[in-house]
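Every protein chain of the complex appears in place save one, which is left out.
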Amino acid sequence: MTARRLSTGGLIDRTQAVDFSWDGNPLQGFAGDSLAAALLANNQRIVARSFKYHRPRGIMSCGVEESGALVTVGDGDRRDPNVKATTQELYQGLVASGQNAFPNVRFDVGAVNNLFGRFLPAGFYYKTFMGLPPFESGSGTGYWMWCENIIRKAAGMGSASRAPDPDHYEHGHLFCEVLVVGAGPAGISAAIAAAELGLDVLLVEQDALLGGDLLGQSDAQASRDELLKALAASGVRVMNRTTAFGLYDHGAAGLVERVTDHITQPDPNLPRQRFWTVRAQQTIVASGALERHIAFDNNDRPGIMTAAAGRHYLNRYAVLPGQQIVIAGNNDSTQIVAMDMAAAGAEVTLLDARADIGDSTALKDAGVQIRTGTAPLSARGKTLNSIQLARGLPGAWQADEKLDCDALLISGGWSPVVNLISHRGARPQWNADNACFVVPEEFDGVRLAGSAAGVWQTQACEQSGRHAAMQAAKALGKTVSEAPGVSIGGWQTPIEPLYEINTEGRKSKAFVDLQHDVSSDDVRLAYREGYVSVEHLKRYTTLGMATDGGKMGNVIGLALMAEALGKDIPAVGTTTFRPPYTPVAIGALAGRSVSEHFRPLRRTPLHDWNLTQGATMTMAGLWHRPWYFARPGETINEAYIREAATTRSSVGLCDVTSLGKIAVQGPDATEFLNRIYTNPFAKLPIGKARYGIMLRDDGIVMDDGTTWRLSETDYFMTTTTVNAAKVLTWLEELLQTRWPELRVHVTSVSEQWAGCAIAGPKSREVLSACVHQTRAVSNEALPFMGVIETALQGGIPCRIARISFSGEMAFEAYVPSDYGPAMMDLLYPQAALHEGCLYGLEALGTMRIEKGHVTGAELDGRVSIDDAGLGKMASPNKAFIGSVLRQRPELMRSDRPQLVGIFPKDRNATFNVGALLCAADEISGMGEGWITGATHSPELGHWIGLGFIKGGVDAWQSKIAVAADPLRDQQTEVEIVSPHMVDPSGERMHG
Amino acid sequence: MANRLSALAGHYSPGRFGAEGQAGVHLSVVADLRLHQVAAWPDSLPAVGQLLANSIGQAAKPGPGCAISSEQGAVLRIEPLKFWLLNLDPPTIEAEQGCSLDLSHSRTCVHIDGPQAQEFLGRLLPLDLRAAAFPDNRVASSALHHVGVTLWHRGGGYDLFIPRGFAVSIWEVLHATALQFGLEIS
Amino acid sequence: MIRIDCPFCGLRDHSEFSYGGDASINYPPLDAPAEQWHDAVFLRENIRGRQLETWQHTSGCRMWLNVERDTVSHEIFAVWPAHRGYGRVLHAEKENTE
Partner (left out) sequence: MKQYSAWKVFKNGLTGQKDWGRAWRDPEPKQAYDIVIVGGGLHGLATAFYLAKNHGLKNIAVLEKGWIGGGNAGRNTTIVRSNYMMPGNRQFYEHSLQLWEELSHELNYNVMFSQRAHVALFHSPGARDAYARRYNTMRLTGSDGELWGLEQLKNEIPHLNYNDARFPITGAAVQRRAGTARHDAVAWGYARAADQLGVDIIQNCEVTAVRRDGGRVHALQTSRGEIKAGKVGFAVAGNTTRLWQMADLGNLPIESHKLQAFVSEPLKPLLDHVVVFGVGGAHFYISQSDKGGMVFGGDLDWYKSYAQRGNLPIVQDTCEAAMSILPCLGRVRLLRHWSGVMDMTMDGSPFICKTPLKNLYLNAGWNYGGFKASPASGWYFADLIANDRPHEFIEHFSLDRFTRGVIIDERGAGPDPKLHG
């Protein structure tokens, strides 16, 4: 008989029994329990195994600092590994199990590691596993990887599901004047005070219940009720089950709200968790303090927990942690714990390392046995059954008698939770009087209050909260009356710093970081090996790197290192706390941007129309574009070859909406275009379009497209699909930062217009049957590169340019987007009369390769205008963006790779994009060039390609190159030809 | 005249979705949006603003991030030198004064109201929508699910202008997010 | 989260903005000597501390801004439109409302 549920008291609801399962066994708790409380009430002592040595572990705390009771909650694809049982609310049907153990946590074969523990000190793996033992002989990584395979399986903690997480999450945004973190006495007081000053306050609490330390006090019910009543009346927005996990620049905080983790069958409309981004003008952190452990032999035995945890289990959950309880500590906070335990009927012994603990009358009256100058030296039993005592002063202990007990409650002092303010860059300072790290009262709009600021007494914490609220209000420009501040501390008798208890020469397994099995000997080993800075200590021993973030053990580790160095703690330093304060589900941080909504899908106005016509889609940036329109039984290859051939012989229609479209307007629009394009725009007549290339500042090609002149001051620019946003931003940057004298506005009109290319010898016939006035598209009215604004039948406004990417006579027609499908319903039946077709990106690619037109595959950000064979478009008569740096010597070399066409020597052969072009006698090394495009050319009747090769066509006139593609075991002899492989003189598009 | 086809046509159906009880969020699609952009130069901005205000019978142009509206239409100040004119054609403007541009088809407008409309939008937009910060007739552009959108607080509800190509995707996100509040689509 | 007080839109998250670069660079005339262009395009003072930089409010009013910011603490000291004409307009309007 050890831990047990009391029949009265606590904040649980005894009318609501809750069934749950632990390691396959049905157990019962009550509504209001945490999983840890329910396990304790059921006297489950061993609930976990440690990381490295597989030592049995029990419940060690009642909160986020837990390093023992890590369990797996849920099963199947809703399995959550590494859950701290102390923070998991119990609900009907909860399924929990032990982890990192086989067959179970009570009997675990992995515990054999504990026997070999002497061979597994900190960092042992850096010294071995390199090669064959015993002397590490060999070479390469094979032996290590063989060992690693075994080590990986042994390491890790819980096991995550490999199935997709079936739940959903969301992100939300909050704004407030004051954010208060933590709803204990300090936080609630701060929130009320700030609200009373007229401020918009948000109070967040990680626990399900508000009250903080009051929840663990035996006599605080009334004062808690009073505080909550005042809070409810104050207008403060309160969020419980919400952890402020990180503070970021400029008053931003990250919160995670656990919406349904405590519910058996949640509303499917609710997300499992919400990630909130808060922007607060002022932040008050009242995140409390955490009680520390002490290092002594077997200090990790189930049955040992912090004193405050014991008190919480008793007063909040009505679970008495033992019958024979020993409480051991070095500060005043253990006394009330002892009295509460005694009042609940336990046999209580209070050990205090200090010789003098002040007035102990009340303790004695309560029946508590007191031993001053005494501390636990060693714990006994697989689960605690007794302790060996040590007497004397800290630093010089002597072994003393044995004491039977079934629970040991420890208080090694208190660490204010300064994590959040530390995220912002505030450096904690060591306060020797209170043996803890504290931070400045204010740092960049963040203030601490209550025990987070090192204030120990409830009343003082409330005062500290009010003071912080006043200061925050003052910072926000409110006139406030001064509320006195509260000084750090508040104990009757000073704390006696105590980090480790041992006697001279005695072997012990005393843990500093319990979750990672880092012992006091490991810290001393790190010291001997020279890993003495905090960062080295932490990384070498893994101290503080576990899922509890070293909340209980970090200070002990620092203290032991300081002792080894013969220095004080500040000389060793403090570790930097990183967010998140407690671990946060990756799903919550991703919110709704997952699966098909990872990024929005951009649809052209013809999207649904294309699908109706049997389009198979492919990606182009965020867009979906038709890839090909397979007829029944056709493969992709058959489809694109038919589409390209049909277009060249008759007519084809293609959705070109995704091209970027920018309205360039204003009196200086012409001058602007003349500066950004390499070729001249000054004399482009109204009603004409021109192909243009723009360079980056460094002279490399940025983008290309056509620009149509609609009026004296009005242009319509197209860009490539992928670069549309980049080009717009670039133009805005130039106009607003470099050339403010130009009166030009640029506006994206990509979404305004639906575009269709009509290409092929029959294109004019198709178009003329659809426009309002047939004459509008005659050769005279609309010559090559001509532009008109007209209307399609049914009065659909339409702008048309006669431009060609395919090399055929072709038009691009644009109508306002909502009319896009209507345009297709006009064009497609007309095309069908000529046995025309719809074509997709694949056929588009075929035709542009045949013509040697470049796309993003060629213009990859490393290619100069000369490399692309477009050097003639760089005007020698004007300066433009990039005109100076494009002439740097390496960029002007004649042996640079240049754009070429590629034919297989054997016309039946093929090659792949991404193959390297090599000289026939040297198929190795970096190669002479590479292939950027490849297709079957229906026009030529064989495979063709585009690519770059050193020196270009001229250098390879009579030489055979090899397309080397070892990735796909292919090697093809190729001829290098002009990139203009079909209709090089351009008769068709002009015709 | 051919009919306009909304980007959302075929992608939603009216009805009642999600959590039971009173619907917290109402969504509806604004049909046949008429939207022109009118841009001015720094020195002509006051005059152009005045012209636009007059065109809807109002006395003064809207300041940054604000809108003015009347029976005839509305003027939204969306960028330092740019206005959106809703529901009427823009007055003629010389190039020396500025330029205008028809953007009627470039945006899909979804109207959002209902008792939890503000809370709902708080799940999606990083904007301070508290009454003091975003009163009626305020306009803000921001990013919603990686997409640049414009929000106009109008008559207790909100008009959300979404780039047309993203309308379906954003609609799906709006729909999924609204379920927890109880969603009514009309 | 850096919060930038856009002169047009008000205080917004930096995720609505795109960082441009060093605003102290004076880009030379388009036909300036190559050395000048080299220095402007490739060299950076890379200040550790207060620097002048550009941002664009891409998801907001699309204005290019000059921002004076500390590159260590991320504190922002001033924000104003990069284009002086925009600045004049917004300043005049602010005067009128105040």
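The first chain written gets the first letter, and so on, giving A, B and C; residue counts start at 1 in each chain.
Assume a contact is a pair of C-beta atoms (placed from the backbone, for glycine too) under 8 Å apart; a residue touches a chain by one contact, two chains touch by 3 or more.
Just so it is clear, the model here is predicted, and its values are computed rather than measured.
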{"item": "Touching partners, among the displayed chains, of the absent chain", "value": "A, C"}
{"item": "Candidate in contact with the missing chain, chosen from A:Pro579, A:Gly614 or A:Pro761", "value": "A:Pro579"}
{"item": "Selected from A:Glu596, A:Glu780 or A:Asp921 as touching the chain missing from the view", "value": "A:Glu596"}
{"item": "Residues from chain C at the interface with the omitted partner, ascending", "value": "1-2, 13-15, 18-19, 21-22, 34, 38-39, 41-46, 48, 51, 53, 55, 71-74"}
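By our rule, only the chains that are shown with their structure count from here on.
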{"item": "Selected pair, greater C-beta contact count between B-C and A-B", "value": "A-B"}
{"item": "Distance between chain centroids, defined by C-alpha means - chain B, chain C (Å)", "value": "28"}
{"item": "Centre-to-centre distance between chain B and chain A (centres being mean Cα positions), rounded to whole Å", "value": "31"}
{"item": "Shared-contact residues (touching 2 or more other chains) in chain A", "value": "277, 279"}
{"item": "Residues of chain B engaged with two or more neighbouring chains", "value": "41, 81, 126, 128"}
{"item": "Contact footprint of chain C on chain B as seen in their complex", "value": "41-43, 45-46, 63-65, 78-81, 126, 128, 140-143, 148"}
{"item": "Residues of chain C touching chain A in the complex", "value": "1-3, 13, 18, 20, 23, 27, 29-34, 37-38, 40-42, 54, 56, 58, 62-64, 73-74, 76, 81-86"}
{"item": "Partner chain C, residues of chain A touching it in the complex", "value": "248-252, 277, 279, 425, 444, 675, 697-698, 729, 732-733, 735-738, 740, 879-881, 883-885, 887-888"}
